[in-house]
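The other protein chains are all here in position, but one chain of the complex has been omitted.
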């Protein structure tokens, strides 16, 4: 976790206090279930809830762990300090540490997913707003970084919306993947604890019982979860890359927002750097690097080995905290992005009408000019634009061979931007389900 | 693609002939749609179907491409050789190469996914069969590679079944992800082609129209697809690792099947190597390596650059062919796995009852012995087993302090394996939805 | 291996015929050594060389392998068909298949490295030539994609030269890493074969004996080799990215060479796409994806398992063939890159002198103007450039507060490009060891 790329809301999910709180709830709910089964006295189960409002003392638990060398035992010892050794005596009965640890880890991931889903909504709202705002703002579409045909800035925002909407859907699936808990004992056979306890605890925590666990919850779930985060990060990189390109000095079709107070370089007004989207590009790499180790974690030895644990201590907090920060940063960038429609037009006209040459070519052939002749006609006028900076339409209108085939109005019509934007509404309807 | 790790069924999806066939279908369906719109004459659209039963000549297309330097144009030229230049003249009108290429790639991935789903079914059937066969075959559960508590071989198969069933579900989602097509023109604006053409072609091919494309179908879809293959590969590694462990000389609880003809080493009967599952471990790495480049492919420049293309020429065939081979190999390994229940029992009894020591400890405390005393009693008898090879139960029965707390019958009961297997039915019901 | 991204020279290293040839040489040299030790008759060793000029029949060997299910035995059987069963009888004595396979794989990697080193030389020569050619071609340096201060195109080529020169050095080290052979028997103890045989064979093949092998040569060597290829690929991506940026429509400071015959779009002269460097970006990802599996291959079980083998069947050929192709493609791109010095100047002057604003600021403060005043002066003139398209120098010369502090000559001097290029010679000397 890199503090400057962390938001408190997500960081808090991974704090020791949160973890101990979840441990407590698991143990307390488990006692309830055991009492209901008649395995332990109801009074003892109820007594555990005496600590309901306690804030566990992390330093004290660490102190005990320094002696016991076992985190769960340290916590249970501390819990007994609150509810009394006698009342605490049935807590954790028949359970294994992993029952608590794995269920907790999954619950933390679920909470992280919920925050990420809310981030997504914020980002989607920003993208949608900007999409409608610039639905008809024409700019040149580019393939290979080279001008191709006109499109609109709204379509750019809309495609990022569609991509992030897919990502939200994926994240919902990923959340579902890890929303399970397990209280099944040393090798998952429920030898010392009734499956009902697992069912009860999971229901209370909003989790599903893991249908079959060993000592641990199977790690293919987590591999899928982190892989999904990796895909989302890659989409963030996609959006960030577009903005970085738009802000290039020579392109300047948009800029990250600079607050009045914020100094780029007051002496060099052009020197406003897309540092937020560059940063997002790097953060995407950081999130993505969790994917492979999460997959390497799947193949554990027999009923479990503990190789996955250190990996998850790293990537669990790091990937979710970084992604949460990145989604929020990106939402802010989109909300406040300064768009320059005039520069978009100027760029499109850099080669004075040349981007329309293919349409003219098509029109000539449709008007009966042979393919070869049409090429020749378009090319000789295009070359004047390319080499001498002439205006394409003007040249065409002045070329008798061209005007023999197409009327001035027809030529004029080929330069109508509406030709390229006529299906924008259709596409918006597809993306947003409305006009 | 490594020939020895390839099955013809999947390889065929990626053959040039298959690709050209799909190209043809896309073009022909597109002509139908354009004819329906009145954009091209119905007769021309119908004429395209004259080539319905043609097997396109890959060598001839390559020959043309050597001249035109453009694969789609080469194909169209060859197509015209079949249906006549005149009838062919409206083919591909208003379309971009990427419309054909991307829709084709997705259709190939869909077909690949269908084969993989069938592979999954085969694997699931094998796992289920073996799970029921060994539902009650007791073996020791191990954490950290160290004996823990008893479980059954059926539970091992069942957990792999559950994991692969999750993978099947993921693969269905991944198939859905890439089951889209796009015929939207140079920058995705449908400037030169009506969206109806896309809708018609996609419907004919069993694809959904991509709601918003640029020149290309967005690559977050493919990232998710390959990430899913990576998770499945990791699960294969998980199963393979278990079998490799079981086949170790010192463990020998199971072996990959050796046909009578197959020579391990006739002189060294113990020398049967788990080469299939070792191979699967390596194949898993090969599949997994597609994940990161697929994610790096997401961030294309503006409306598209072509950096993703070479990556996909590699990972498209390689990852699907390798995974298909691996799933089939694994299904075969599971079907024919030779299981040694006797060795399982022998291993479990390596420390003559010691795996039951925790149950005895618990029983003593429940019988009123103090925790400290119970430990002392268990430990002194356990040490005789550990250091002198005595039998744990026998020692306990001979220890007056133990028998003061527990009757022989009670001690006997602690060594009942049924205690550990009593919930196997419950777990099977969870996994298989039946007893 | 993707045929279109493969050069015959490298492909040939990985062909079955090459492999069998190396197997043959290993066996023949091993016989020589055994004869020298007196372990086998000299005549038999000599007889093996009868096949010196034989081209082994790959199809025939495959045919035999279909029966024996063992590649090395199939080869030996075929070899016996050439030199006679009687003379062949001591071939391979005391050796293990891995002795042959691993030594061969390393020799193939060494040969691959030699080809890659020659590729490097070609690329370095091209970079150096272009660096000197454009040593003084001024262009704007950019940080964050935003204009910063002037630099020269020669420096750009020179830094790529320096980077590739480092890569050559790394590749030499990587070649050294895998230039070992092992003939040490089933678990590396030389139980059945004298270490002298290993020494002799390695010496003949230009390899070093592996100091300690098990059944296999340790895979940390290969991990380092493929990691190095990954770094080189990343540098290729670095160069490719620069060129793609330079070729953007709005920048157009350079273009990949288009042959006269080659059609970009004749009607759209601006539509020349940097497809080679985009392709190189993708190829870099393909090479890089070999790195992680090569690292996962290091941890083999005990004296060996065979999980690494399938991985290497993939990445061995694929990574080297792709990198070879990429280096050659890049060398060609650099050699023929069309550079546009005029556009470089035009881009630099897009904000009419504004890139010099920091120098003017510094000059004003050095002339005794307070920091605050200097800022104010620079800023008010800069803003006229930024907002009204004025020329910065002209404005400064017309600003009495500025001219009160700086003489016209001093102002003029601040716009001298020589200020920025004065250390180019120094840097060239550092990079090329000469002026």
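Going in written order, the chains are labelled A, B and C, and every chain counts its residues from 1.
FYI, a residue touches a chain if its C-beta (ideal position, glycine included) is under 8 Å from a C-beta of that chain, and two chains touch if they have at least 3 such contacts.
These numbers were taken from a predicted model, which means no experiment stands behind them.
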Omitted-chain contact residue, chosen from B:42, B:60 or B:350: B:350
Option touching the unshown chain, where C:42, C:60, C:380 or C:430 are the choices: C:430
Residue, one of B:67, B:85 or B:383, that touches the chain absent here: B:383
Chain not shown: contacting residue from B:375, B:419 or B:432: B:375
Identified contact with the non-displayed chain, of C:61, C:120, C:207 or C:291: C:291
Among A:119, A:177, A:256 or A:318, the residue in touch with the chain that has been omitted: A:318
Chain C residues touching the omitted chain (full complex): 141-145, 148-151, 155, 158-159, 162-163, 166-167, 170, 173, 177, 185-192, 195, 209, 211-215, 218, 220-221, 223-224, 227-228, 230-231, 233-235, 237-238, 240-242, 245, 281, 288, 291-292, 295-296, 298-306, 362, 419-424, 426-427, 430-431
Touch residues of chain A, complete complex, unshown partner: 2, 4-5, 69, 244, 262-263, 273, 275, 278-279, 281-283, 285-286, 288-290, 292-293, 296-297, 301, 305-311, 313-315, 318, 322
Touching residues (missing chain, whole complex) on chain B: 140, 142-148, 244-245, 247-251, 265-275, 278, 292, 296, 347, 350-351, 354-355, 357-358, 361, 375, 378-379, 382-383, 386
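By definition in this document, only the chains that are shown with their structure count from here on.
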For chain B, residues that touch 2 or more chains besides their own: 281, 288, 292, 296, 301, 305-306
